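Quick one: the structure is below, questions incoming.
One protein chain omitted, others in place.
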Amino acid sequence: MDDIRDILEKIKDGKLGVDDAMLQLKQAPFLDIGYARVDMHRKIRQGASEVIYGAGKSADQIKGIVKTMKDNGQDRILVTRLSGDKADELSGEYDMVYHEEARIATLGPIPEPSGNGKIIVATGGTSDIGVAEEAAVTAQFLANDVVRLYDVGVSGLHRLLSNLDDIMSASVIIAVAGMEGALASVIGGLADCPVIAVPTSVGYGASFNGLTALLSMLNSCASGVTVVNIDNGFGAGYTASMINHAGIKAG
Amino acid sequence: MDDIRDILEKIKDGKLGVDDAMLQLKQAPFLDIGYARVDMHRKIRQGASEVIYGAGKSADQIKGIVKTMKDNGQDRILVTRLSGDKADELSGEYDMVYHEEARIATLGPIPEPSGNGKIIVATGGTSDIGVAEEAAVTAQFLANDVVRLYDVGVSGLHRLLSNLDDIMSASVIIAVAGMEGALASVIGGLADCPVIAVPTSVGYGASFNGLTALLSMLNSCASGVTVVNIDNGFGAGYTASMINHAGIKAG
Amino acid sequence: MDDIRDILEKIKDGKLGVDDAMLQLKQAPFLDIGYARVDMHRKIRQGASEVIYGAGKSADQIKGIVKTMKDNGQDRILVTRLSGDKADELSGEYDMVYHEEARIATLGPIPEPSGNGKIIVATGGTSDIGVAEEAAVTAQFLANDVVRLYDVGVSGLHRLLSNLDDIMSASVIIAVAGMEGALASVIGGLADCPVIAVPTSVGYGASFNGLTALLSMLNSCASGVTVVNIDNGFGAGYTASMINHAGIKAG
Amino acid sequence: MDDIRDILEKIKDGKLGVDDAMLQLKQAPFLDIGYARVDMHRKIRQGASEVIYGAGKSADQIKGIVKTMKDNGQDRILVTRLSGDKADELSGEYDMVYHEEARIATLGPIPEPSGNGKIIVATGGTSDIGVAEEAAVTAQFLANDVVRLYDVGVSGLHRLLSNLDDIMSASVIIAVAGMEGALASVIGGLADCPVIAVPTSVGYGASFNGLTALLSMLNSCASGVTVVNIDNGFGAGYTASMINHAGIKAG
Amino acid sequence: MDDIRDILEKIKDGKLGVDDAMLQLKQAPFLDIGYARVDMHRKIRQGASEVIYGAGKSADQIKGIVKTMKDNGQDRILVTRLSGDKADELSGEYDMVYHEEARIATLGPIPEPSGNGKIIVATGGTSDIGVAEEAAVTAQFLANDVVRLYDVGVSGLHRLLSNLDDIMSASVIIAVAGMEGALASVIGGLADCPVIAVPTSVGYGASFNGLTALLSMLNSCASGVTVVNIDNGFGAGYTASMINHAGIKAG
Amino acid sequence: MDDIRDILEKIKDGKLGVDDAMLQLKQAPFLDIGYARVDMHRKIRQGASEVIYGAGKSADQIKGIVKTMKDNGQDRILVTRLSGDKADELSGEYDMVYHEEARIATLGPIPEPSGNGKIIVATGGTSDIGVAEEAAVTAQFLANDVVRLYDVGVSGLHRLLSNLDDIMSASVIIAVAGMEGALASVIGGLADCPVIAVPTSVGYGASFNGLTALLSMLNSCASGVTVVNIDNGFGAGYTASMINHAGIKAG
Amino acid sequence: MDDIRDILEKIKDGKLGVDDAMLQLKQAPFLDIGYARVDMHRKIRQGASEVIYGAGKSADQIKGIVKTMKDNGQDRILVTRLSGDKADELSGEYDMVYHEEARIATLGPIPEPSGNGKIIVATGGTSDIGVAEEAAVTAQFLANDVVRLYDVGVSGLHRLLSNLDDIMSASVIIAVAGMEGALASVIGGLADCPVIAVPTSVGYGASFNGLTALLSMLNSCASGVTVVNIDNGFGAGYTASMINHAGIKAG
Partner (left out) sequence: MDDIRDILEKIKDGKLGVDDAMLQLKQAPFLDIGYARVDMHRKIRQGASEVIYGAGKSADQIKGIVKTMKDNGQDRILVTRLSGDKADELSGEYDMVYHEEARIATLGPIPEPSGNGKIIVATGGTSDIGVAEEAAVTAQFLANDVVRLYDVGVSGLHRLLSNLDDIMSASVIIAVAGMEGALASVIGGLADCPVIAVPTSVGYGASFNGLTALLSMLNSCASGVTVVNIDNGFGAGYTASMINHAGIKAG
């Protein structure tokens, strides 16, 4: 909105003609490279580095988007859902780190943690680790201190309870679980911070590729639990970072 | 099968003609009263008292079935899903106890507990108590010692953990919960006896009248958990009784 | 966990016997009043006032829980999903405010706002206002400054864009919408704070009582959007308050 | 119906016997080539060139149908859902253009645009382009002026708003989107022409292969939005062409 | 967009200050009456009279919206989903016509038909007539010539075929059907104009309140068929009018 | 088709003009009474008496259709899904029999059985009897010998096996069951005639109003089982009659 | 049942001891070959040749079952859902015909047609032919005269109507269609014989692998239509044969 005000001020001051103003309103915030409109103002508008959702894009398309960003001064980039093959293609051209379990590539440095506290990423089982890493790497890239608690599913409650100190002192908790998804409710009842529940497609039969965990998490009787899409580790890590920086940004 | 052998023996011994044998095979085990075929041998075959499923039957139909049973010496009867109105009609004619929360009428005495141990009936919340009572009254009617643990949902884990002694010494546990149905998994992880999970239709929105709890319970990652239909307190109580008498019947 | 450490210290110092310690671990945190186990430590553990979920509880049960709380010094209480009839019964005995559209009763004073910034509650249409009020009243009761933006659905985008200043300066936004639920995505793209999406059961036909809005919101391509259960205004308001107090609590 | 009238007139005039009439009614409008009944009158009845739905047909079957058409004077043919492999086989025998992203082969010339105005094809993201091209190529083949607006999803609203001129001057708009499908509602609210919404199977988790986008689009609160099957770019392009020629054909 | 250009021009010409411009951008297009933001520019932007969706609004809310419209010069208003009771309340204050089967109230005159041709509204059965009337009255109110063909379901094909002349000369056809929804496909195959399919919630068992008809219509193998939400007669009538005026508006 | 041939012959013989022929083709087979097109040729074309589906029609509409039929010589009429109230209204004007459990009214005499053999109607439980009666009365009205076997569900297999003679000598069997719908498979395995399975909406929880029974019956591993819609007793009775008369009609 | 009577008679006559009788009752009707119990009496009990469902069985298992059958005098065998690879393995050992499109192998001669009339197998499109052939070959193997009407979908009604003579003179019709499945309803309205509807998994998007066609067919408003499982050509052909032989068998 400030952009719009700027433009209006310039018109008033005679610094900008009406047609130019119309043009600026249309062209400013992104670059159209045919198959994508690369957002150049997102860093400012949304207070985050740029993110490329890698699924459904060819290696060439991803390269093109990265190039456009870097050409415009955007150096810290996160590419999600990136297969090993595409990562290999990309790493030939750009200096990047590929986080294999998370299936994420990061360009640019990982910043120092700057949030209010720790973000805990917990999983119900070993098979949920891929999604959890997507959340954890995202959060770290966005300047957060991340603690991993993996394989603490509720059918062996002592594994979870032995980490009560971490759980009760966290700033945000990301609960990643497939199957019945009960982890979110149990953690939600123990913690007094927001819990972001990530259902995973881990399971078989009536898990319906994560639908059961999703529904279960949406019905959590613990307060403070919100839910993201099945396997959406990135979304959980991104929102957790927002919350962990809440006190700060407002300051 | 013993009946069949008996009949065969009688034919061989000349005590029974072939046509009469055919007739016995056809008519023996039940009485046809038009709208229902009342089972007269179930007590023997299945080792239990007779049960009438009250839903979808008129008060008159229920009366007719009870009468047929009593006329044939079946004195201990359980009527489930019986509304208060129908219970009033029925109590005018028969000496019975109506368990309001359970919506069950029992005819005949409640026997002394004869099972291996205790059956625990636990609920996630206050609203699940109706279904839990259906299970509890059924189990008591079938000669079991029943312990009730109500409102011990997993979002307040301390309520459940404070009853660990009961949970770890039970013979069978019936876990009754709506919403996300996580109670079954947590109890299943703590107990070393069979857990029968009963999803309830309690909840709203994405609970889909118990479907979420049902799916969640079917996906329990705790071993020893099996599931019955939504709101099927009777089925849970009946099976729990079978299990609690397992060592005994075999003896 | 501090409670446990306290108890352990007392045992070590000889101030507490083992059996008494076992008893304390079991009985301390709640009062069992038969149909409910009223949580007495939740205020401390979760940093919030107590909440009673009114649906599926009789007026007498609610009164009993309120009484137990007040007898134990819990004076600020929020009762959700409370019908007008039950509110009338309750108000005869306790000094309370009934928020009709929100279907919430509050006991005790509404505190001064103490969060980092504003919580915006936006709705797609007029019919979503009930759920929105549940969120708004909850957030106000938990000491937040709340701004209401009602009837700003995306089919008339100018209604939403005219409030861009509010949207871009909010601390948390609650987006309440039925039908296609697109409001969450559009707001998520405009704002740089966490957005909590609340699908409502408003709609007809293929809205399937909120399922479509729910699925739509879970698939939001805007970052920072998380979702709660259909019509779960309370959950959204509660979590929004947690986030709005994030910087503060950590301080 | 004119055909039927013609036949009736001929009978009356003695130019046609009854049995021959019966025969004509049966055989006229298509040629039976065993695995398909190739429609010879569709061009007349439906005012369009012939279309072959390529999915589920072998290359040989498609060749056979094309041959039958060309033998009967049908020279402008569109083959949809044609894999690259089958396209290679087909191009060996017929002079055609293969539109790779659209997976469409066209035989015969692309006509000059003859409609009332422009058809806009917009997509939410890069991954929706395949379906969008199916719509765009279809519309172009049917003599329409097509404008492509790709990657203008609602989470970056400025990308869409910068094309308001196009949107507000269009004759028909085809909105192609996966995930939450909100594009249709936002465009529907901005435009004053019919919007045909095409849900795509792009997404993951709770997108359920396009079901969420489909439901979302059906629930659009914007007027003038209608919906076709998931990924049905052809259907959208075909109907858009009908609408774009509405004023003309009626003339 | 012209509004924005106007405002920009005024700033440039010194006729408007920046803050006033910001204000205009925010306030112009609607009036905020608390529970609703009444759109004052829709007539211009979308080329149609104003519509009030009556479901989920109280009679008082509807009156308030009508009053705001009329106070601002909007005299032709359509109120949909209006129960008889609310219609009675409304008719006490405003001069209106209540179309009972359509459950629509119209304020202001029905204009002369001005479209390219006829709109046909066809139903599969007698029970679909309510939804069909919603479509028909809407289309008439928007200046269209409407022909009704009711009870022409495909299980009695001769009823449909006897109206072939109408079907083949229509400008747009609205096909309204519940149960298996086959009407849309059959009409789509016979007609050479756009067909808007409206699934209805008429049926029982596996019709799932219109879901089966909806899915069936989305899968129509006839070209030119698009679909609206279950029971959405208004949406069909509105879009049909847009299409019927296509050639004209562009002129 | 014979009608069409007749008309063609008449044209040829100069007995009928072309326009009159067009008219006959359009008007002949039904009478348009506004809200319904009453079929006058169905008796001939489909070899059955006329049927009125009563659900969703007012008593007045039903009366109007009956009157039209009787005025045109159709005296044997079956009205299905007729509530008691509407039946009362109807019986005041027409001489009819109301079959209460079946919710069917029959006008005209029940004919002598004329089929190849017996039709057996079997139900799983007492609550399925209403749907079964709809099937049974329909079949009787269509001149079939019907045998009822009620409450022979598979959980008490001896009840079914005691009727093996009936099952193995039937011409067609209609298996009516709710809950898990296993009756169709067991009967299908025992019988060597076609079995028509009718799922009922009887049950609770995961019976989903008959969906489970429907799916179960569709998956029957017994050959010769086909399925109709949930609660569609009429459809089953009608088809069973067709099959029972198969040998005869062909003769 | 005759078998049981025989055994009973033999016991009575002293020709059979009780234990031997028990043994006969257990062993007689099938041969246990470990992974399968091959039915030896089915030919008699169900009046049909034996059928092997090939899916999910290895070539060796199928060979073993065939061998057991042939060793016991069963020479006419139908193997369904047989892949080309398994067919090759099987044909090395047994003299058989492999029907490629139907994916069926037949052992033994195809008998002369012996039914009441013709069975028509109709498909909506070219892609449905595989399922249709499964039905057609099954019916031919069971001694029926089969007429194939392929690619007569309702979107090109003239293709269907041109075969009205066949449709109106058939004994049974099998309607095979994917997508919206409307073929069954249209044929059901034209024919006066039983119609067996076979939904196919042909389609995309909201066809949901045949679910839409299935639901559509179950909701057919034409009388006389029953439905089998998706892609279940065998079941349709088998039942059609039963019906086509109805008059005969009863004779």
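In order of appearance the chains are A, B, C, D, E, F and G, and numbering begins at 1 in each one.
As a convention for this text, a residue touches a chain if its C-beta (ideal position, glycine included) is under 8 Å from a C-beta of that chain, and two chains touch if they have at least 3 such contacts.
Fair warning: this is a prediction, and the values are worked out from it, not measured in the lab.
Chemist: Shown chains touched by the missing chain?
Modeler: The omitted chain makes contact with A, B, C, F, G across the full complex.
Chemist: Of the residues G:79, G:174 or G:230, I need the one that contacts the missing chain.
Modeler: G:230
Chemist: Of the listed residues A:36, A:52, A:79 or A:129, which contacts the missing chain in the full complex?
Modeler: A:129
Chemist: Give the residue, chosen from F:90, F:136, F:193 or F:206, that touches the chain omitted from the document.
Modeler: Of all options in F:90, F:136, F:193 or F:206, contact with the hidden chain holds for F:206.
Chemist: Which of G:87, G:157 or G:214 sits in contact with the chain that's absent?
Modeler: G:214
Chemist: List the chain G residues touching the unshown chain?
Modeler: Those residues of chain G that touch the unshown chain are 25-30, 34-37, 39, 41-42, 55-57, 61, 199, 201, 210-211, 214, 229-232.
Chemist: Taking the full complex into account, what residues of chain B touch the chain not shown?
Modeler: Here the touching residues of chain B are 1, 45-48, 51, 116-117, 164-165, 168, 171, 192-194, 196, 214, 218-219, 223-229, 234-236, 238-239, 242-244, 246-248, 250-251.
Chemist: Take the complete complex as the reference. Which residues in chain C touch the chain that isn't displayed?
Modeler: With respect to the unshown chain, the touching residues of chain C are 4-5, 8-9, 11-12, 14, 17-18, 21-22.
Keep in mind that, in the parts below, only the chains that are shown with their structure count from here on.
Chemist: If you average the Cα atoms of chain A and of chain G to get two centres, how far apart are those centres in Å?
Modeler: Here the centre of chain G sits 54 Å away from the centre of chain A.
Chemist: Please work out the Cα centroid separation of chain A and chain E, and write it as a whole number of Å.
Modeler: Going by mean C-alpha positions, chain A sits 41 Å from chain E.
Chemist: I need the residues of chain B touching at least two other chains; which ones are they?
Modeler: 125, 156, 205-207, 211
Chemist: How do the chains pair up in terms of touching? List each pair.
Modeler: In this structure, the chains touch in these pairs: A-B, A-C, A-D, A-E, B-C, B-F, B-G, C-D, C-E, D-E, D-F, D-G, E-F, E-G, F-G.
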